[in-house]
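Just one protein chain is left out here, and the rest sit where they should.
Up next, chain A:
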Amino acid sequence: EGPQDSAPVTSLHSLAVTSEQIEHLHRRFKQLSQDQLTIRKENFDSIPDLEFNPIRGKIVHAFFDKRNLRQESDGLADEINFEDFLTIMSYFRPIEMNMDEEQLDRFRKEKLKFLFHMYDSDHDGKITLQEYRNVVEELLSGNPHLEKESARSIADGAMMEAASICVGQMGPDQVYEGITFEDFLKMWQGIDIETKMHVRFLNVDTIAHCY
């Protein structure tokens, strides 16, 4: 029994990780799932390093978000298997040397889409002011010095800037409904996110084996 048996070939190719890295991830998966075949939200509670993360909830949520799992339906999954786990991990793979323009563009879009889903909690395809405030509040949570108003003003300022970039000058009656994914992409044009949103594996061969 091995991870290679359970995952179909296509998803492995898109991950572009070596079989050793998959073994590592599989071992980690088994550790988190306590030797079960699927992971539930509660399993992420056993990671002490994660406790400190203010957006811990959103990160865990992202693992179960069906949009990230490339499933047709919407909403949240109750549990995910190893293949799903790898699918989510693939959003954080680093750039490879041999990528061409089209691949790079797709690569970048995927990462931004992942981020977009994190903000858009009601899955309606738009980041509203309330959702934005939500994220900022979480980021600043646990800080006794900042009151709720600061979080609000940050969110409001950000939304206004987003609106000005995406829609241009707004008339007094115009209401900016929310940031769509296209607007989101525009906001991040020219900014290098690929090197910020990845986790790079060390090239290790722990145990030599031959075939």
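FYI, a residue touches a chain if its C-beta (ideal position, glycine included) is under 8 Å from a C-beta of that chain, and two chains touch if they have at least 3 such contacts; residues count from 1.
One rule holds for everything that comes next: contacts and distances are computed from a predicted model.
J.: With one chain of the assembly withheld, which option in "SKP1 component dimerisation domain-containing protein", "tRNA (adenine(58)-N(1))-methyltransferase non-catalytic subunit TRM6", "Signal recognition particle receptor subunit alpha homolog" or "GPAT3 acyltransferase" matches that chain's UniProt protein name?
T.: Listed in its UniProt record, the absent chain's protein name reads "GPAT3 acyltransferase".
J.: For the chain that's not shown, point to the residue among A:R56, A:K126 or A:K186 touching it.
T.: The single option touching the absent chain is A:R56.
J.: In the full complex, which residues of chain A touch the absent chain?
T.: Against the left-out chain, chain A lists 21, 23-25, 27-28, 31-32, 44-56, 59, 89, 92, 115, 118, 135-136, 139-146, 150, 153-155, 157-158, 161, 191, 193, 196-211.
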